[in-house]
Every structure is written in C-alpha cells, then in structure tokens.
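All protein chains but one are shown at their positions in the complex.
What follows is chain A.
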Amino acid sequence: MLDQFILAGASEGLALGNLLFVLVAFLLLMLLLKKFAWGPVTKMMDDRAQKVANDLDTAQTQREQAEQLATARKEQLAAARQQANQIVSDAKDAGKKQGAQLIADAQADSKALKERTAAQIEQDRNEAMTLVKNDVADLSVTIAQKIIQKELNLSDQKALIDAYIDGLGESK
C-alpha cells in the first residue's frame, strides 16, 4: 500500500482521479445530508428550543395569572366567610328574639287562660251553689209541707191563716 502511494506519487503523478472523486463525492454527501438529514433535524431541534422557551414564558405568565387569581379568590373567600358569619349571627339573634317573643306570648296566653279558667270555675261554683240552695229550699219546703200536712188540723189551719192575714195587715 505504501509502495503504491510512493509509486503513484512518483510515476503516475498521484492518482488524482481518486482525490477528485472523493472531493466530489464528499460534497455530494454534504448536499444530500443537508437536505434530508441535517436540515430537518436541526430545524426540529431549533423549533423545539423555541417551543421550550415559549412554553417557559407562557408558564411564567400563567403562573403569575394564577397567583393573582388565587389572591383574588382568597380575598373573595374571606369576604364570603365574613358575610356568612354575619348571616349566621344575624339569624341567631333573630332566632333568639323570636324565641323569647314566643315564650313571652305563651306565658301571657297561659296566664290569661289560667285566669279565665279560674273565673269560670268560680262562676260555675256559684251557679252550682245557687242551684243547690234552691233545691235545698224546695226540698225543705216540700218536706215541711209533708210534715205540716200530716200534723196540721182544720182548727190549727184556720188559726194559722188568721195569723197570716193579721200579719199582712200589720206589714201594710
């Protein structure tokens, strides 16, 4: 091989055809690779780098937005909670007040009812007493009549009537 090199260098003026062929072939290979392998791949790599950079920027912006939103939401939440607390305490107060009102009403009602009942009872008792009194009077009169009818004779009766008439004249 080395002989060939030296020999070629000496006698054949180097195998310049080989040199030329390699040069041309290498240029051709570069052209083809540029078009079919290097070009597309490096373009894809650049695109990817670009996309990653864009994505990072977008992510940054979106994170800021998200943080803003989160802050706003937090504030809203706090406001809502306060409002809810307010509503609950209001409702509690109203409930308490209403309850007290109800109890007072009930107490008043029951008191009135008690009084009315007591008055009714009193009245009923009086009526009953009156009724009983009348009955007793009737009964005693009847009993008295029965006793009197049995024991009173005509003469006695006459004397009694006279006494009564006398009484009438006196009482006038």
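The rule we apply is simple: contacts are C-beta pairs under 8 Å (C-beta built on N, C-alpha and C of every residue); 3 or more make two chains touch, one makes a residue touch a chain; residues count from 1.
To be clear about the criterion, contacts and distances are computed from a predicted model.
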{"item": "Protein name, per the UniProt record, of whichever chain is missing from view (\"Xanthine dehydrogenase family protein subunit M\", \"Molecular chaperone DnaJ\", \"ATP synthase subunit a\" or \"ABC transporter permease\")", "value": "\"ATP synthase subunit a\""}
{"item": "Touching the absent chain when the full complex is considered, from A:V22, A:L77, A:A94 or A:I161", "value": "A:V22"}
{"item": "Where the unshown chain meets chain A, residue by residue", "value": "1-5, 8, 12, 14-23, 25-26, 28-30, 32-34, 36-38, 40-42, 44-45, 47-48, 51"}
